[in-house]
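Only a single protein chain was left out; the remaining protein chains are all shown in position.
Labels run A and B following the written order; every chain starts at residue 1.
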Amino acid sequence: MQQIVQVKGLTKQFKNLTAVNDLSFSVNEGDVYGFLGQNGAGKSTSIRMMLTLIEPTSGQIELFGMDLARNRREILRNVGAVIEKPDVYKYLSAYENLELFARLSGIKPTKKLLMDQLEMVGLAARANDRVKTFSQGMKQRLGIGIALVHNPQLIVLDEPTNGLDPQGIADIRNLILHLSRDLKKTIVVSSHLLSEIEQVATRVLIIDKGRKLVEGNATELFDPAQTIVELQTMDNVFALEQLKASPWSTYLQAQRNSAILLKLNRTEIPALHTALAAMQIQLLSLQPRHSLEDYFLQITSGNQHVDTYTN
Amino acid sequence: MWTLIQIELYKIFRRPRTYIAFIAVAALITIIQFGLKVDGKSYADFLMKDIGGTMEIDGNIINGYLICYIMLQLLLVHVPLLVALIAADMISGEANMGTLRLLISKPFSRTELLLAKFFASTVYTLLLLVWLAILALFLSMWIFGTGDMFLMKSSYVVLLSENDVFWRYAGAFVFAALAMVTVAALGFFLSIFAENSIGPIVATMSVIVFFTILSTLNIPIFNALKPYLFTTHMISWKEFFDIQVNDANEAIVGSIQNPQKIVNSALVLIIHIIGFVGGSIWIFNKKDVLS
Partner (left out) sequence: MRIFFFVIALLISYTSVQAQDMTALVTKVKAKLDQVNDYEADGNMKTDVSFIKAPIGKVKVYFKKPNKFRLKKEGGISLLPKGGVSVNMSTIITTSDFVALAAGEAVIDGFKTKIVKLLPTNEASEIVITTLYIDEPNLLVRKAITTTKENGTYEMQMSYGAFANFGLPQKVVFSFNTKDYKLPKGITLEFDDNEKPLSEAQKLKNKKGRVEITYSNYIVNKGIADSFFK
């Protein structure tokens, strides 16, 4: 399997701030690579460095096996991107924007190609309307259309669901899955929301304060065997006593935020439920999360230093 | 590169803002023409009063040639604003709109992008001057006719024969184009530093107004500065309308009093253009795009 992106020791220093610190990762052909981190963790800076918007302080970026700094033109011809907000020329129509960026990407688009592309992102009916009149979701879809119009091998989507309503988010998700499964594109998608990445990513990278925390396959990171269940009860002291005395004690984890945590396989949740009832524990809520989500919540809410998580 | 230039031109001429300049120029010129058509006589009398002490001007001095000169004198102070409106927006406007990110991530170098953008601003500037020439010169020639051109300088007057004027306008417009491209280069240079277009437009105009005031004031300490201000050189187009005289004080048809001055000023402007554009490319290539 070919490595589409290979980043080694990437660092970006802005005056007093180290936005990206010795970051290394790689994206394989066909991956939907989820790039996860809080706002300000360094996702955007990394993505901008991959697109030559920002010059790295040190480190190396290779795309398609070529050095980005040296083969910029060749590489970028094969990359499509939506960087943060999908801003396009508001005084031009969707069709005109698409045509303009297609030509900038080095192709000579036919009318059919452009209309097909607009069809794919669901904007064919609005092709000749000025972008000024578009909703955020429509702009986002146009942005993706622009990223795809020159049929690039690698697609980079930086926070593609920002500012979208639930329907818009779902649309983008489906589009990513379509691109990956049906068109066999390699996709790097960043987000600060795990739930978005979880549903589409095949590999995941989590960064915080510019450093890599986790990199791994989604199947492993979202392993159902690693489910964390958070219990809220009427009387946690009583509940804890009961659980410690039961066979479930081996699953018990540290208590956090006045909740009881258990780590178990997702399939065991019904049995736990029954057992809790049998132990006469008065349950307020039972929330299952996989361990990565739990971990992600810790770094995003706690902000305390966490050692690199490995699974 | 050609694609880039085409696209930049396409963007310029699809924007409503671009046409503001053309409409503004047309409005200003037709108003002045209308005014002179209606009240040209009293304007001419006013002009002639000063020389009237000993000499008499016979004939109609308010012809198309003089009117064009008057308008160039007036408008070349305002046209920089219209040039800045586009040139100072070339980079900052894209940054403001958010399209700069996408543009930079496309497969061509930043140098190419800047050159294409500067070329497009130059085309716009030149078209604006062609428009100015059509209205200020050709339309005036059509409305007011042609004839000898009578000009009053601060210490002498110049009378140019009818057939000795047009080529001077050709030269003057070429020079004015150079001056306006210098303004475009300045605006362009300032536009790489900002993420909104108002800043660089205002900054460009401020620099021009400030320098022009320094150029105009006749204060000894500033006089030493004048040769180094590009605004001083921007008005050298007027040199085309000064004629040489021979020992018998006869004007030599087809001559220019001070051709060296035109050449020098042109060189100063060209150096400014190269400096501004070169500086833009140098700085922009090192700039991190964070917009």
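In this section, a contact is a pair of C-beta atoms (placed from the backbone, for glycine too) under 8 Å apart; a residue touches a chain by one contact, two chains touch by 3 or more.
Note that the coordinates shown come from a computational prediction; the quantities given were computed from them, not determined experimentally.
The chain not shown here is in contact, across the full complex, with B. Here one chain is not drawn; of B:26, B:123 or B:251, the residue touching it is B:251.
Contact with the omitted chain, checked across B:38, B:130 or B:159, is made by B:159.
On the side of chain B, touch with the chain left out of the figure occurs at residues 50-61, 63, 73, 147-150, 152-164, 212, 215-216, 218, 223, 226, 231-232, 235, 238, 242-243, 245, 248-253.
FYI, only the chains that are shown with their structure count from here on.
Chain centres here are Cα averages; for chain A and chain B they lie 52 Å apart.
Note for the complex: chain B touches chain A at residues 3-4, 6-7, 10-11, 14-16, 97-99, 101-109, 286, 288-290. Those residues of chain A that touch chain B in the shared complex are 14, 48, 51-55, 72-77, 79, 81, 83-85, 87-92, 96, 100-101, 103-106, 146.
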